[in-house]
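Omission of a single protein chain aside, the complex is shown with its protein chains in their original locations.
Chain lettering (A, B and C) follows the sequence in which the chains are written, and residue indices restart at 1 in each chain.
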Amino acid sequence: MAANPAAPAATPTKIRHSDAASLSEQYDAVRGFTEEFCEPLNTEDYVVQTVENVSPTKWHLAHTTWFFETFILKDHVSSYEPLNETYAYLFNSYYIQAGERHCRDRRGYISRPTVSEVYAYRAHVDDAMHALMSSASGKQMHELAPLIEIGLHHEQQHQELMVTDMKHVLSVNPLRPAYRDDLTRAESREAPALQWVGFDEGVYEIGFDDEDPDAGFCYDNETPRHREFLESFQLANRLVTCGEYLEFMRDGGYERPELWLSAGWAMVQEKEWTEPFYWEAHDDQYYLYTLGGLREVNPAEPVSHLSYYEAEAFARWADARLPTEAEWEIASRGVPLEGNFVDEGHFHPQPLPEDAEGAVPELGDGPLHQMFGDVWEWTRSHYSPYPGYEPLPGALGEYNGKFMCGQFVLRGGSCATSRSHIRRTYRNFFHPDEAWQFMGLRLARDAG
Amino acid sequence: MAANPAAPAATPTKIRHSDAASLSEQYDAVRGFTEEFCEPLNTEDYVVQTVENVSPTKWHLAHTTWFFETFILKDHVSSYEPLNETYAYLFNSYYIQAGERHCRDRRGYISRPTVSEVYAYRAHVDDAMHALMSSASGKQMHELAPLIEIGLHHEQQHQELMVTDMKHVLSVNPLRPAYRDDLTRAESREAPALQWVGFDEGVYEIGFDDEDPDAGFCYDNETPRHREFLESFQLANRLVTCGEYLEFMRDGGYERPELWLSAGWAMVQEKEWTEPFYWEAHDDQYYLYTLGGLREVNPAEPVSHLSYYEAEAFARWADARLPTEAEWEIASRGVPLEGNFVDEGHFHPQPLPEDAEGAVPELGDGPLHQMFGDVWEWTRSHYSPYPGYEPLPGALGEYNGKFMCGQFVLRGGSCATSRSHIRRTYRNFFHPDEAWQFMGLRLARDAG
Amino acid sequence: MAANPAAPAATPTKIRHSDAASLSEQYDAVRGFTEEFCEPLNTEDYVVQTVENVSPTKWHLAHTTWFFETFILKDHVSSYEPLNETYAYLFNSYYIQAGERHCRDRRGYISRPTVSEVYAYRAHVDDAMHALMSSASGKQMHELAPLIEIGLHHEQQHQELMVTDMKHVLSVNPLRPAYRDDLTRAESREAPALQWVGFDEGVYEIGFDDEDPDAGFCYDNETPRHREFLESFQLANRLVTCGEYLEFMRDGGYERPELWLSAGWAMVQEKEWTEPFYWEAHDDQYYLYTLGGLREVNPAEPVSHLSYYEAEAFARWADARLPTEAEWEIASRGVPLEGNFVDEGHFHPQPLPEDAEGAVPELGDGPLHQMFGDVWEWTRSHYSPYPGYEPLPGALGEYNGKFMCGQFVLRGGSCATSRSHIRRTYRNFFHPDEAWQFMGLRLARDAG
Partner (left out) sequence: MAANPAAPAATPTKIRHSDAASLSEQYDAVRGFTEEFCEPLNTEDYVVQTVENVSPTKWHLAHTTWFFETFILKDHVSSYEPLNETYAYLFNSYYIQAGERHCRDRRGYISRPTVSEVYAYRAHVDDAMHALMSSASGKQMHELAPLIEIGLHHEQQHQELMVTDMKHVLSVNPLRPAYRDDLTRAESREAPALQWVGFDEGVYEIGFDDEDPDAGFCYDNETPRHREFLESFQLANRLVTCGEYLEFMRDGGYERPELWLSAGWAMVQEKEWTEPFYWEAHDDQYYLYTLGGLREVNPAEPVSHLSYYEAEAFARWADARLPTEAEWEIASRGVPLEGNFVDEGHFHPQPLPEDAEGAVPELGDGPLHQMFGDVWEWTRSHYSPYPGYEPLPGALGEYNGKFMCGQFVLRGGSCATSRSHIRRTYRNFFHPDEAWQFMGLRLARDAG
């Protein structure tokens, strides 16, 4: 039988959606978690911006709300009345096609709207969203679901930034306040010896398979699925630890230009780097600032808050290299999508559990530990478009593509990432000098 | 008969004092006014720092408290226990001899202590101060009074900064919130014609007479009283108005380099100045931001928020000049110390009252209007030490003397100054590019 | 049978060499061309540094000489006496392992050594090199040849910089002097219509084959030869022309943020870019500065002095993209290594010759024009190490590898490149905001 040309085309978007009921539940869960994170904060904590990259909590709360207002309510609910017209200007981040916006580096100058006004803004938009989701027809929902889903993933990304930005805000305060005083602290002990896991050469399929109707949500930058040839390689079975990084430091890591990229060495000298971000030395002992306050460095836990430059220099010192993002993705395929995510409530990378040791395999057999959660893993891959990449149309096309210059890809999520947010094909990206995210590394090397 | 070596020496300080009871009342009045000013604020408003010169309200509240703690309680009350040892670091401004301090440009990064913790700090220090003042012996009080008095004048200076800093914080917010919505607004009308008042040449005594035991408090920079020769000169009987400044603007004031000092013209070009600070043009009409919100420019009111460069260029355009500080001081001697101070609650310069017009005199007879309050008046005098000047000993000597470079003197107080704070000999000083204070000008010229 | 330990080992270096006689001739040819380029210059022209990236001619003359002195004479001629010990400090560029060096941004502050002293330095080193090459044994020559060869290629790279740096130095002079007044100027005419040439998907071998003993010289960054999978693609048969770029400009190219990478758009706004580097508008006509002086823009000639950002934005506007470096390399394989190099003496890109038009093929048949010479072609490939890449040992390992961050690869050479310097596998690299080299683009697109 011939195809019916009047039948609705396959969804043109790459974004998968769910039915309205479950979407509404997801909406409440994601929006709720944002506010749950804020519970321990004082009003004053919401206001501060320490550097351009670090936005006030108040701004995150409002911007994620603006996203639903701008891309869904204003476009799809004719009766929608904004709470305040100026918010459209104040809470746009970088969507040029969504209009003029307030300077990013001045977000900390805005004492109004107050925190309670921002919560009122959230409630206003949530009400309108609930009304929309409960009244939308199936056809409308078909159209809206991908937008709602991107809005929720967008909010999850900002949840991660809220964690890392609050860490920065509290850390620069000479009082060194903790976000929460009741966070657990992992025992300090020896990390299991590093093992290499091997992978064969070949042509691999890389990226998100958006032809698969059950594949779920992804960002445009993970597509299209395409082929890459990989030479055989090996990957470390766990993350680099603080203890290993201390060895690098004691071996003159920050004083030997031959270990560094030229731009990295310039940064070491200009910024006078002598240890990772958030580390500080007192009386021959290294401490690091955590969301639970200042703590002694635990040698067994994954090293975090490394810039690309530091990760890359460490790898050279260790006679290894960073993996490419394709290598990482291939290696991740057999690994369960589990780990130390924000859902665990540690807000800090954790050492491998005791029983991980016994499980360490022979070369080539796996398993790989800590592939998900704990710290984002720097890859040596520059953040570039996949062959055949097309950004989403309109303002949402500004989400990813326009940043494909000068940044490196990180994989796997961190202890500040939501478990429901991460994927094996997920591409995070940052500039090589940035370290305020939970960022670390796993070593790779060419197959002998 | 030989001098009695046991007799108390003449007070070595230049600072006059009062009896303990009245001092305690003054203490309560000044400290209370600080908190009264804050009543209309939201918690969030206390936190923000927009530029290096503009400190958070929270910081002002704490720093003025730190001053009493550091220079009085820690030195004179052996049993005094600080509330928090870190505050000594956080709330020192620039007193190098008082120890290390937190960077001035990072005051807006500090969310803790919270506003209520800062109020608790104030209460803690106030309690200790009250206990000290009520229990001190006459001899102790003799010693302490000058320190308490300088602490109160110091707090009054910070009250003025709290007004001007809050104005800046609210003004950069695109919502343009008002500090208070109930501030009165002067009627717009014609300013009375400017008249010149003449003064004779001669050797004059300038500065505060600290040999006079009834003279009251002054800062060290107003001393010693000394002689200066002045050529005969004339002073305008009122301040320059917004209407007059608009004429300057319409005559190309911001486009004609020959009207400007070289450094001023460089600033005009670099910062693209085209009107005074806080002014903005909408549809052929000029508005200015006030603590009562955005308002149309009132031509009759004194022009304010001018940098030295603008005041100086205006004077040249008007075929006149700025007065020297000695000229201003001599001229002020016959003028009652009254005017539009912060006590009036306008928080904005006011036009001359109607009945001022009738009173305008023939040349040489006076009176001079608006010499006190409304706006600080830029003089052409560089802020330099008087002949024979000696700073106070110790950390308090850092109050004034070390700033005697690159700044110009302003006289007369403003609508943000306390009436009890100002004197005819009072020397305020700012850099020539600064305009966030209530600053304006009065014209002077050489006698024909 | 045991291996003969006396047998010569396979050359451990990747650098191929020639016999001493021909090497000596090459040495004279390359060193001579450097000085030939300088003949039209005045003494004053040798001294100037306009921006950090642009070195004085005097410095290039000395630094290329320092290279031979440092890496060959000091290491291999025990009797060698440097002319001046301080030169080692003054004329090191960035080789950290070769010792301390004079700041790059201060090369224009050094009036001494004078130009004639620099020529004397060249002669001193040339004499020593000639003596070495004429007296070296075969075995010594075997060892030295790769170093001499890298020195000559290094000097050729600096010859290209001498051309582009001198262009910049003369261009910023309001007198707009020409390097030479006798340079020919191509006729202005229509460029032939652009045609697409197609290439099939597959696993390709990319990079320099340093296992081939006849392959000649290459830099370490072109190795190792390795496999990459390419999807099918198409490449334009010629470079983008000034005429096409003018269309982009007239279509608002510099005013439409949606065409630009985020970092590129920031640059457009910060630097107020409105046309390519060296272009200027006078009375509705565009002119560009060339080494022959200021000229009207010729629509038929390849557009040059584009940053990566501009090339990338143009490609997006044209509904195409930049090629990857692997695509470019595959496509170049059938194209003769000929073109408008510095050897032609144009010092400027040239329009396609008339007879090129007739030759334009059907899709997939070729030929590709202007693949070599004229302008370096920006690729979308970030400058990264090839799989298995190893830098040379020692200070020469700083030549390439340490710059593998934040730069993009360009291919094909330019009108300032020596014909004997270029290869199909040659990887040039610059930051995305740089445009003072002869840089342009060729369009690519995914196969339909």
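What we mean here is this: contacts are C-beta pairs under 8 Å (C-beta built on N, C-alpha and C of every residue); 3 or more make two chains touch, one makes a residue touch a chain.
Quick caveat: nothing in here was measured; it's all calculated off a predicted structure.
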Across the complex, visible chains touched by the hidden chain are B, C
From C:T43, C:S135 or C:S232, the answer for touching the chain not displayed is C:T43
From B:R106, B:R176, B:R295 or B:H382, the answer for touching the chain not displayed is B:H382
Among the options B:W260, B:W279 or B:W317, the absent chain makes contact with B:W260
Logged for chain C, residues touching the omitted partner chain are 42-48, 50, 58, 84, 86, 89-90, 102, 106, 108-115, 169-170, 172-175, 177
Against the hidden chain, chain B presents residues 94, 96-97, 203, 226-231, 257-258, 260-265, 308-309, 380-382, 384-385, 387-388, 397-398, 402-406, 432, 446
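Here is the rule we use: only the chains that are shown with their structure count from here on.
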Between chain A and chain B, the Cα-mean centres are separated in Å by 49
Chain A to chain C, mean C-alpha position gap in Å, rounds to 38
